[in-house]
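Take a look at this one; I'll ask things after.
All protein chains but one are shown at their positions in the complex.
For clarity, chains are labelled A and B in written order, and residue numbers in each chain start from 1.
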Amino acid sequence: MSLFIDIPEGKDQLPSPRSERGLLLWFSSVDHKQLGIMYLWLALIFFVIGGLEAMLIRTQLAFPDSPMMTAEIYNQIFTMHGTTMIFLVLMPASIGLGTYFIPLMIGANEMAFPRLNAFSFWMTCLGGILLYFSFLAGGAPNAGWFNYPPLSEANYSPALGIDYFTVGLILTGMGSIGAALNFISTVLTLRAKGMKLTMMPLFVWMMFVNSFLMLAAFPLLNAGLFMMLLDRQMYAHFFLPSTGGSAILWQHFFWAFGHPEVYILALPAFGIISEVIPVFSRKPIYGYRFVAASSVAIALLSYTVWAHHMFAVGMTYAMNGFFAISSMLIGIPTGLKVINWCATMHGGSLRLRVPLLFAIAFLIDFTLGGLSGISLAIVPIDWQVTDTYYLVAHVHFVFLGGSLYGIFAGIYYWFPKMSGRMLSERLGKWHFWLFVLGFNITFLLQHVLGVFGMPRRVYTYPSDLPYWRALNVWSSIGAVMMFAGVAVFLWNIYRSLKQPRAVKNNPWEAWTLEWYPASPPPLKNFEELPPIHSRRPLWDLANPENPDKRLN
Amino acid sequence: MDHFCAILSTDLTAVEQIHRLSLYAAIVAAVIFFAVLGSILYSLVHFRAKNNPGVPSQKPSNERMEKVLLVIVTAITVVFAWLTFSVMAKVQDIPDDPKPDVVITGHQWWWEAKYPANGVITANQIHIPAGRKVLLELHSADVIHSWWVQALGFKMDMIPGVTNHLWLYAEKPGEYIGTCSEFCGANHANMRIRLTAMDTADFSRWSRDQLAPAVSLNDPLFVEGARLFQQKTCTNCHSIQGVSAKMTIGPDLTHFASRKRFLADMMEINDTNLRAWLTDPQKVKPGAHMPNFILSKKELDALTYYIGHLK
Partner (left out) sequence: MKDKGRILILLFISSEAFFFIALIIAYVFYRNFSNATDTVAKHLEAGRATLFTLCLIASSGTLILSKRALRKGSEGGYKTWLALTILLGIVFMVGQITEYTGLYKEQVKMSTNVFGSSFFTLTGFHGLHVILGLIALSILLVLSMGKLKDTGRSALGGIDVYWHFVDIVWLFVLTFVYYVPLL
């Protein structure tokens, strides 16, 4: 075996992992498309793991006093479920789509810093592996995804799980910061000639804004995590009230990161939806400026709301009031977006393909989740329902109904570009209906459970409380439907990948630059670029007689 | 409008006020939700490719609609912000110099209650007078817990190093259940609350009984149990008034048998359950901070008898 392997030429196809040394070419790759795809695989693998953990949760809770899991195991499972889904599914999935499509959508051939790109991916991957290694090292973390001290301190959780949690999250956090640095530099320096910032596709806009959120949010988490680690390993006293520390400071650090984080996971989905709805409604987005500007408003506001997760810790009237108002204000820019998306469909010619179906389900379920968020921002209501299944329902309506539907839509939409093959429309519809119906059964009912008093994070519950049993059983039945939906999705991907490549450059007749090169694009994305004078260069190319208004 | 302002009237209890506020929020949310849903359904019916073929107009949007809706949404937000402030002030008006009726401390995984007015100390099954507002002072001895009895008041966290206050109000005597609602480790699910509200006369009778020192019988089994309680180091953690046992690592057992349920509302107090607990605490409530003492059958008999008679 020779010491050097041939680096593929720009005009070559992406190397096939099956060919000799193909896998090596992937692992050592710095190409944004390959890294994007690896991010997506990482997310998919962890989605299956996190989903199976969710199924364990729902099986355990289907009936009271279930003998399946002990409290110790259950606590590890729900902690790992939440942590996995947030840091190892939604993060890499959104960053992966960004890595793949930001350069393509702005007419660039690479990210600004290809090696930093690879570094970010491998950090995320390493963080995930460390987190899961904890299962072998004496127990997974078990203090919930926000890991409140003093419970997470060494005297109450002596097992190493939480140390793995801190180190794993610091690593993925560094990976995310790296990705954000790269996205911003790419957008600022590598846009095709003629593409002004105000002409970028909305997905790129949202990822751009999102990157600033990441840059500012993750350092706060990392600082908190380092302190936690020092507490546990070097006997520092940051979060230990018994020796002079403060349990509440962690909550401030965590949520000052945590709330921006939930928008970090939502904005990419907003971006995808802003691409999908226009293309499948066959008309340009309604109110481009509003959609773009409201993201900036959301990003700024998201730094002023963190303590709405702490209404029950006994803050002063003024603090509670401030954070209530700022949280409600976020409803305004988000509402604007919802209105714009609805208005885009209005008067269009809707092609009800799977991406649009997911986008519509997103509109409906995300609105519900957002409205339950507003109800939580009303402090007295939160005082009753915080830390119950009402909150669990909110979390899932915004994470699944929001982010995950968005990512599903994006994957159905962009899969042909990434792989050169279409996903089956028929299987896609099965996936859609099973998942969306199951989702609404599972989590709509959980609002009711919460109002009836069921606290979150319990491995069992009394059997004699009215409706609790029925609601829990149905909630679990919905989860089984989601399981079936995801299984169909996996089958759909597998089946498509077995077929030969047959997709033309632009199967959906979309208008943004990523659809200009072949599917999948060769290693060097663009040999030449179409003229760029509006937000929809490919529309102008296809309709020279009726081009969009010239913007440059 | 009358009804609307009723939310602020004083004859509603805190729970009712919050309930009414939730109702308003739910109604407004439903209106917004159905507006969004309706607009989507309308588009789905009228504008699907089948019904609206051809290329739709590509005209850039005029953004007037946005501005109108922006105003509406902002108005709703302002109204709810105002409601939030006023209800918040109503339901959580803690005096500057609070004099709590009960001081409750959360422990992994049981509740300790002290009544500063008369010095009663009890655990797990907590009693309050009905028909008047009761002020709680909340602490934690270890990790964060949260006190929540849904029917009588809302939630308040118990945080080590922090003192929080909360009003409870039970209109009628009776038993009310609640639960710890901040994740606190292995037995968070088993850290439930059972609160007994009594009318004033019953409550003062109960207080008087609780103040009495622990009973002392002459029965040999009881005496043996009392001896074992000292010998087996139970006194390192538990207190029994009138006996040299004053620790608060575990629940106060002075009037243990006067309570109906134990282990934070996990099970009923009877011989079988008590015996099971003393035989192996880790089997009954895995993780609980009470070790297994590996008692012989004779010792178990005596201890169960002793504790079971601490009326």
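Everything below uses one rule, namely that a contact is a pair of C-beta atoms (placed from the backbone, for glycine too) under 8 Å apart; a residue touches a chain by one contact, two chains touch by 3 or more.
Note that this is a predicted model, so its numbers are computed, not measured.
Undergrad: Among the chains present in the display, which ones are touched by the chain that isn't there?
TA: So, taking every chain into account, the missing one touches A.
Undergrad: Among A:A112, A:L329 or A:L357, which one is in touch with the chain left out?
TA: Checking each option in A:A112, A:L329 or A:L357, the one touching the absent chain turns out to be A:A112.
Undergrad: Among A:H237, A:R351, A:R469 or A:H533, which residue is in touch with the absent chain?
TA: Per the contact definition at the top, the residue touching the missing chain is A:H237.
Undergrad: Of the residues A:L52, A:L249 or A:M422, which one touches the chain left out of the display?
TA: Residue touching the absent chain, from the options given: A:L249.
Undergrad: From the list A:A216, A:M422, A:L437 or A:V503, pick the residue that touches the absent chain.
TA: A:A216
Undergrad: So which bits of subunit A touch the chain we can't see?
TA: Against the missing chain, subunit A presents residues 112-113, 116, 177, 180-181, 184-185, 188-189, 215-216, 218-220, 222-224, 226-227, 230-231, 234-238, 243-246, 249, 253.
Rule of thumb we're sticking to: only the chains that are shown with their structure count from here on.
Undergrad: Let me have the rounded angstrom distance from the C-alpha centre of subunit A over to the C-alpha centre of subunit B, please.
TA: Computed value for the inter-centroid distance: 34 Å.
Undergrad: Would you pull the subunit A residues touching subunit B in the complex into a rising list?
TA: Per the touch definition, subunit A meets subunit B at residues 70-72, 75, 143-144, 148, 150-151, 156-157, 241-242, 246-248, 281-284, 286-287, 289-290, 312-314, 317, 320-321, 324-325, 328-329, 331-332, 335-336, 338-340, 342-343, 345-352, 360, 363-364, 367-368, 371-372, 374-375, 377-381, 383-384, 386-388, 453, 455-462, 539, 546, 548-549.
Undergrad: Going by the contact rule set out above, which residues of subunit B touch subunit A in the complex?
TA: Going by the criterion above, the answer is residues 17-18, 21-22, 25-26, 29, 32-33, 36-37, 39-40, 42-44, 47-49, 52-58, 60-61, 63, 65-66, 69-70, 73-74, 77, 80-81, 83-85, 87-89, 91-92, 108, 142-144, 146, 148, 150, 154-157, 159-162, 164-165, 178-190, 192, 286-287.
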